[in-house]
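Removed: one protein chain of the complex. Kept in place: all other protein chains.
First chain written, first letter: the chains are A, B and C, and each begins at residue 1.
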């Protein structure tokens, strides 16, 4: 039967389809490490007049003018960090990798590395609605590709069987919520740059606020564990 | 007997010849990750006149002018991705690595990283036949070195014995077909830039068209499995 | 009992909290490798007048003028090296990693990659007290985040149980001493640039002076071993 060749769900994929995860992870870690480190190249030492070379106030004043770039550096570092953590988290559940999955992951890395460009765009023209929309669309694209990876992994039986389906489902939802928020921000951006910028700044803050995401994930895990025991 | 020192085929190589694959893979993943990420550095934020800073149409208009660069970014990302997937695939069959193999792989990485240059060349002068020929020759070189690696691995007994020889042979052919296509494109480029560019655009599309390559590989695997059972 | 969810100390964390160390290490190695290698990009080949192209004295003279950049290259290479070795050392004791720990580590990498900027700042304006203070604050920040990681790992039971607590405590102190020294240097910098620069140069020298740190670590290990036997 041809159907046994491409099982719709759980039974593990055939060995010849399995590409192994090691290299996909190593390659992804490399791309994330480069994208996150290249951000510091945007920070340039300000030039001082020769008479001001040893003047501390002159240097501090000059640095104040690149403060927006420093802010953009910190924000982008955190955003790229969020998508790296999200991918690391996914591979705690995805245990097999086939050729199609590798290509969706390459698409994910492409969307992530584009952030280096769209973040520079919004950093240069924060009050330009086109920049705000494009930045939001980029973040949405990253989230959508991540959801696609989750979807594909579950459909093709690439995920681990140890975990209760409700846990994986909940984690997938947690990953999809930002896409909805960013869609709202893109809509808002057409009306008001300020409101969109506020959303772009708040979402990363939620992710790194100590204990918040941990609390959510803990509740989800506890609930899914209870469900498994009950069955 | 001197012959036992360098076996022409299957018997596994001596331990002192075996360099291990871990570092070759890590090094290759690093080079691929850097080549693929450096591509985003080509995208520069366009400069707007101060009076246009907050004008969305002005920014969109400025971005339209770098659309060719965005296209070239996406295409190059996919092409480098194809050669990375091809190398990952090869290491599903190649299980031992000697010093010569490591050097052929360094040559492969050299040809791949040159794509960053020849892609910029064709991106800058798409209608220049010299650029079209050079780009095609680069892609041919990558394919030829990949074929050389396969050839060397099989001759020196570096491949896994689990797989049927017909499977490895089929995969080698699949990897060689693009070389023939690119040779044709290089020939065409002398007559018509447009025709060559079309081929350069279509080949990556085939590779990432969902399910196509998977289908081909599946048929090959099924056939080789049938052959093994029949023997 | 809710308390079993987040144990204050030793009992190993729940599986669902464990993110694994492999990717955190790979990602960190990538960021460190890029930060340390990008430093060489600051060294530019000096331009010689056409009549001087083949004159050895002219080239040596031109190179003498970039000697400060070469010094800054070597120093920064060593400083980034120190923080890499410190993180490698920490992971000899930290055996589990949760989401919060991953984020503290991302913060650590952010502070480390900022060194590329603040080192360029102090290299350009060594006698400017603002530059001296900022550089010292950056190094303090790296040390503080490292201490925070150690603190968190011990509190949350992420460390290995094989080692005597006194050993881990001693290693944490050794890591904290530079923070105190740099705090002093920052204070001194307000009074005298020269004194602060001297401290910034001496601290790395201590770390790489052959045998010194090894001797300290050996004594600490011997003492902690004796303590364990005595108990």
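The rule is short, and it goes like this: contacts are C-beta pairs under 8 Å (C-beta built on N, C-alpha and C of every residue); 3 or more make two chains touch, one makes a residue touch a chain.
Note that the coordinates shown come from a computational prediction; the quantities given were computed from them, not determined experimentally.
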Which residue of B:113, B:147 or B:166 touches the chain not shown here: B:113
Candidates B:19, B:61 or B:176 - the one touching the absent chain: B:19
Touching residues on chain C - with respect to the absent chain: 25-26, 29-30, 32-34, 36-41, 43, 45, 48, 53-57, 59-60, 63, 74, 77-78, 81, 84-85, 88-89, 91-92, 167, 208, 210-211, 213-214, 217-218, 221-222
Footprint left on chain B by the chain that the document does not show: 5-6, 14, 16-17, 19-20, 22-24, 26-27, 29-31, 33-35, 38, 98-100, 102-103, 106, 109-110, 113-114, 116-117, 120-121, 124-125, 127-131, 133-134
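As a working rule, only the chains that are shown with their structure count from here on.
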Proportion of interface numbers common to chain A and chain B (over half same, under half different): different
Residues of chain A touching at least two other chains: 26, 29-30, 33-34, 38
